[in-house]
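For this view, one protein chain was removed and the others were kept in their places.
Note that the chains take the letters A and B in the order they are written out, and that residue 1 is the start of every chain.
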Amino acid sequence: MNEAQKGGKVTKIVLITISVLFVLLMLVLPLISVLANSLKSGLSFYKEALSTVYVSSAFKVTILATVVAVLVNTFFGLVASWLLTKYTFKGKQVLATLIDIPFSISPVIAGLAFIMTFGRMGWAAPIIDSINEALGTDIKIVFALPGVCLATIFVTFPFVSRELIPVLNAQGKDEEEAAALMGAKGFTIFKKITFPHIKWALLYGIILCTARALGEFGAVNALSKTRGETFTLPLEIDALYLAGSADSITASFAVSSLLVIIAIIVLIFRNIFEHGSKEKEEQHKSAH
Amino acid sequence: MYVELKNINKNYGDFQASKDVNFGIEKGRLVALLGPSGSGKTTILRMIAGLENPNSGEIIIDGKVVNNISPAERGIGFVFQNYALFRYMTVYQNIAFGLKLKKWDKQKIKERVNELLELTGLKGFEKRYPNQLSGGQRQRVAFARALAPNPSLLLLDEPFAAIDAKVRQELRTWLREMIYKVGITSIFVTHDQDEAVEVADQIIVTNQGRIEQIGSPLEIYKNPETPFVSEFIGQSTIITDYHKLRGFDKGDYEGAVIRPEFVEAFKIDNQRFKNVIDCSEEGEVIDILFRGNALELKINLNGVILTTHRSLERRSIKVGEKVRVIIYRLYAFDKEKAYLLENKELIEKDIDNSRLESYLYSKDGYFVV
Partner (left out) sequence: MRKGKRVIPGFGLTFGITIAMLSILILIPLASVLVYAFRLSPKEFWETVTTPAVLYAFGTSILCSLIAAIINSVFGVILAWVLVRYNFPGKRILDGLIELPFALPTAVAGITLSKMYSTTGEIGEPLSKLGIRISYTHIGLTIALIFIGIPFVVRAIQPVLEKLDSQYEEASFILGGNRRQTFFKVILPELRPSLITGFGLAFARGIGEYGSVIYISGNSQKEHTQVVSYVIMQKLNYMDYSGATSIALILLIVSFLLLLLINIVQVKQSRRTNNV
């Protein structure tokens, strides 16, 4: 081993150690901390904490908002990524940037945006009112379930399209053109030609979108005020934690542990999918 | 005319990809669109296919204006540059795809696909995926897929670009034979003149969005009509002071193109050239390159650098050696046209230089003397 190689080895060990320590301290320790805190008062307390009316209501609201957001954003993601990768048109780059907006703005602003649209001050409030009057319904958006769903959709809006666009770009549009040339209709092309390329990315995008939807806090916080009715799990965690007693804080961690477990499952899936898609990609890349 | 383009213009933003393109192709022809990259040849092909639309002008296939007809209804087969095989379908599914879309019945699809597998020599590969095939096999699949629905016009975009040089030669012959066997009118795009000359029976030379010349490979080679064609075809050297060469007067030209086969270089004691030796002048060999089947000589002739080929069967030659040089002809050009100029001294001597050449050239264009 010469001097340079020895130096390389030392660097390698130092860098790996730094990385592992960083990840342990910054990422793993909090994870363990949640679980440890949640079980602080024993298993029976843990179970009890999870079976309050508030938690089960929050669980239902969270699932509802997540399902709606994932459905909407998956549909949008498929359509938008197809549009942005299979056609050339003016303003394409601008459109791509606009779709990414929710990534870089504060979730609180998302909440504010819906309040300013549908709330008492909002320009759309009279429209909703007149609809309610005409139909005899009592639809409320802000501080109600539709608002929670809208906020969740907003913050997870680009997740699916963002996963799909690079894959579709790498694939090119030759195959679709060839199929169109043979007379295939749009949906046939998508189903037979495009879809097999994006399965993995789509699945991963959906999972990421799900994870983010389950955990959304800031935007929903602005739009949901009724515990036990429109609170989602993160809001319930917030309420329990801010209640301040030792028991409620432990309960808050107990509810958190549910979401942590989901997060871990997401990460495991991600790992599997990434490997799956990488292998597939390599297999099929050579055919291009 | 089976395929006709009339006054076609095509812009991409500020870039004019096609400028007033006009040509016609007879039924049964195998035509090459030849030009450097960016010359607009692929655009022409894609417009015929309907993958692009011209800004103005008419495209006519089989007597019908097809501008408003979708690509799928133009009765064409298209082989993409990278073949665009469906990567998630087997060879069989790839070939059958177009037939399924046309709602053929299952038995007929099977028969047709098998027929094409047979024709293209892909029997036994039907269950493979594109990534399990070699480049040549992929081209065959693309070819079979394009032919499956019995198109009346076959379009191929750089069909050999994605193939190794070694296999390319073989595939050219294969493709040519295959197209004649099927008897389909075909147009292919290439930037490689050897490919065009070898495969096509008609060549359309494009440059900067315009058609430069249309003709048989021999016509294009022997009678280039424009400065571009004279320079693009063959291995050409461009010179400006052509009038310094013996046997050529200064005319109203911008310059001239000389191909290696227009230049004869021989040692002063070569008996075969003794009756023309006084039409020659002295040059010096300044570089020798081994080109596999011949030598390529660079010769300095009064300051003009010329290239010629020399058969390996001839006597050996060294850098620095003085040789006698005769230029048989050259293509002089002005801004628009190219003109063939023959060596006037040889004409005056009444030496039939085509006969002189006949023993100077072998069939493949290299010197045998």
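As a working rule, contacts are C-beta pairs under 8 Å (C-beta built on N, C-alpha and C of every residue); 3 or more make two chains touch, one makes a residue touch a chain.
Computed from a prediction, not measured in an experiment: that's the story for all the values here.
A.B. asks: Considering the complete complex, identify which of B:G35, B:G50, B:P130 or B:G247 is in touch with the unshown chain.
C.D. replies: Reading the full complex, the residue touching the unseen chain is B:G50.
A.B. asks: Against the chain that's been left off, what residues of chain B make contact? List them.
C.D. replies: That gives, for chain B, the contact residues 50-51, 53, 67-71.
A.B. asks: Mind listing the chain A residues that contact the chain we can't see here?
C.D. replies: Contacting residues on chain A, toward the hidden partner: 4, 7-8, 11-12, 15-16, 18-20, 22-23, 26-31, 33-34, 37, 72, 76, 79-80, 82-83, 86-87, 89, 93, 95, 97-117, 119, 121-124, 150, 153-154, 157, 173, 176-177, 180-181, 185-187, 189-190, 208, 211-212, 214-218, 221-222, 233-235, 237-238, 241, 249, 252-253, 256, 259-260, 262-264, 266-268, 270-271.
We adopt the following convention: only the chains that are shown with their structure count from here on.
A.B. asks: Averaged over CA atoms, how far is the centre of chain A from the centre of chain B? Could you give it in whole Å?
C.D. replies: So the centroids are 55 Å from each other.
A.B. asks: Which residues of chain B touch chain A once you look at their complex with the stated criterion?
C.D. replies: Residues in contact with chain A: 49-51, 70-73, 76, 78, 80, 82, 84-89, 97-98, 101-102, 129-131, 133, 138, 145, 149.
A.B. asks: Which residues of chain A touch chain B in the complex?
C.D. replies: 174-175, 177-184, 188, 192-193, 196-197, 283-288
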